[in-house]
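Sharing a structure here in structure tokens format.
Note that this is a trimmed complex: some chains were dropped, and none of the rest were shifted.
By letter and in written order, the chains are A and B; residue numbering begins at 1 in each of them.
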Amino acid sequence: MDENLLDDLVAANRILAEYGVIDAYGHVSIRSPDDPKRFFLARAIAPETVQREDILEYDLDAHALDARGRESVSERFIHSEIYRVRPDVIAVVHNHSPSVVPFSVTGVKMRALFHMASFIGDGLPNFEIRKAKKGSDLLVRTPQLGVALAKTLGKKPAALMRGHGSVVTGENLQRAVGRSIYLEMSARMQMQAMMLSRNITFLDAAEVKASAPVQDYKRAWPLWRQKALAKAKVER
Amino acid sequence: MDENLLDDLVAANRILAEYGVIDAYGHVSIRSPDDPKRFFLARAIAPETVQREDILEYDLDAHALDARGRESVSERFIHSEIYRVRPDVIAVVHNHSPSVVPFSVTGVKMRALFHMASFIGDGLPNFEIRKAKKGSDLLVRTPQLGVALAKTLGKKPAALMRGHGSVVTGENLQRAVGRSIYLEMSARMQMQAMMLSRNITFLDAAEVKASAPVQDYKRAWPLWRQKALAKAKVER
């Protein structure tokens, strides 16, 4: 893969950790620009320590092409099954976004109320893993669970995962990362708004639609990327 | 422009980012001391990376006088239209202040309850962009929207912007910056007070008036400025 793209993915791992969106167990992937049936994802280490050599290439069955002893994350099926059914998706983030979890366990709908997270639109689906498998450890560790999650996601940009976190997609990496950061922020804002009042003005459908092209996180991305890669370099 | 003033504006960008009041998309401007029909504002980059050479001069139609390829922020009309109708305003901050957004979407009135944010007085207006333009992306990207915002602001020191953030003004830069920082803090305090009780003692009119001259953030400013410029220097 192109070195620049590898660096993008290294940066994405570190940005998400820096912003508290992923802990040691989140992950982020990018579809291969050379082959839409392939994607790149770091091996099973804490994202804030990822370097270029930690990144593996996978096919859509989530098989690593050249693992050379590097351990894959068990939840890689989140990525593979979404890429399989969503050709528009170029990047996928799976996180344990702390302020999103309370929504996932109460079924209270997240809705767009902050323009930077307008992609939430009129709500995000919530993946109840129990419907696909009873008595699970909540992890999406099989192709079947990946399929079920992708089905819950449908055509939406993101889905909550009950008691676990969320999955966020983007038509490019910076969108998947930016959306993850602002999803966390929007969740906090919505909790606070709900404590203040029952009467909340959410973005309406036309506003959501108008915001979509603008909210590309293009101004934030170079700053985020540069800081992350500077840190990666120091840690080599 | 005077180099000292340029440094003030570089510092203001970085201070606001450091205090979590602006993310990659906030901005802060200062009216030109040489010509009240001009103002200075950084180009479209993340505020925490601003250096002197990123600062552009604008006229009151928000035209950059000497852009030399530097991209302007799309929401510069927030600044130009407020400077046009408020000769008392010397500095303007636009932010996505996270604790202010919940007030903006619920219509719950922010009121002065903390002496460091006494400028809130008996409440701040809330700009509902829908009244000026239906189905917008919530951004103030035209002169018309800037005019509408300035009209909502009226003679107040600040206005909330529904689902977006706020705009904060000052008769000098340190006040606009200090007010932005304490507006965020006061919003958090008011949310907490409202959860504790329905019976809140706000500052009364006489207390608000008495506090105005004192709350100039003069003791904080040199500390904030020095730290910000030290960082700017290192990053050169």
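In this text, contacts are C-beta pairs under 8 Å (C-beta built on N, C-alpha and C of every residue); 3 or more make two chains touch, one makes a residue touch a chain.
Everything quoted here is computed from the prediction, not taken from an experiment.
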{"item": "Number of identical chains in the entire complex, 2 depicted", "value": "4"}
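Operating definition for what follows: only the chains that are shown with their structure count from here on.
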{"item": "Relative orientation of copies subunit A and subunit B, as a Cα rotation angle in degrees, nearest 5", "value": "90"}
{"item": "Centre distance in Å when subunit A and subunit B are each reduced to the mean of their C-alpha atoms", "value": "32"}
{"item": "Contact footprint of subunit A on subunit B as seen in their complex", "value": "23-25, 44-46, 48-49, 96, 98-99, 101-103, 105-108, 128, 130, 134-139, 162-164, 191, 194-195"}
{"item": "Subunit B contact footprint on subunit A (complex, rising order)", "value": "113-116, 118, 185, 188-189, 192-193, 195-197, 199-204, 206-207, 209-211, 214-215, 217, 219-220, 222-224"}
